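Input: one structure, supplied below.
Only a single protein chain was left out; the remaining protein chains are all shown in position.
Up next, subunit A:
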Amino acid sequence: VKQFLLQKFWQASLCFFTQLSNNQNPINLKQPVILNVCGLDVFLVLQDPSERKPLITQPNPDRPLNGTDWSSASQPTARTDEQALLTSILTKTALNIIDVSATDSQGMEQHEYMDKARQYSTKLALLSNSLSQKKPTPLPSLTSQPHQVLASDLVPYSDVQQVSKIAAYAYSAISQIKVDAKEELVVQFAIP
């Protein structure tokens, strides 16, 4: 499923860029774009990794740690550890989040569209190779003598009856499978 969605995503992106490359007016691509891929709305943001500004600025490493600071650090060690932990979590999250607010509106040149379109069709070709094997398989031929097979003796009724009974028991057993909840699924996450 993931491969399929990925392929659909690249197809949609390719379509989008092909349309853009035909358009004369440069369009601001820093704005997020919503594409519809297989009924899912995909939020597409195009951004150069080098242009990403971190949401949270790193703390000033030059801050002097003199005697006065030590006194303020006389708080229990647990609190400062907690702070450091929180800060590190925040920093990690901020690094992974892309800011979608439109800041500068630099348009993309025509040739950049073409480049992107080419990039995406290469990606698409790669994915298509792996996906083409998943086409719906045609019906296998069970026999070359359908009339003979259909005309031959029927399965004895007692056999059918026995098997239906077994299948009914199996169905009943399967339908009784259920989850036995023992503990809470969601708990409070406490930092000691």
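Assume contacts are C-beta pairs under 8 Å (C-beta built on N, C-alpha and C of every residue); 3 or more make two chains touch, one makes a residue touch a chain; residues count from 1.
The criterion applied here is as follows: contacts and distances are computed from a predicted model.
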| item | value |
| --- | --- |
| Name of the absent chain as recorded in UniProt (options "Hemoglobin subunit beta-2-like", "Histidine-containing phosphotransfer protein", "Ragulator complex protein LAMTOR4" or "DELLA protein") | "Ragulator complex protein LAMTOR4" |
| Candidates A:Lys92, A:Arg118 or A:Lys165 - the one touching the absent chain | A:Lys165 |
| For subunit A, residues in touch with the removed chain | 138-147, 149-152, 154-161, 163-168, 171 |
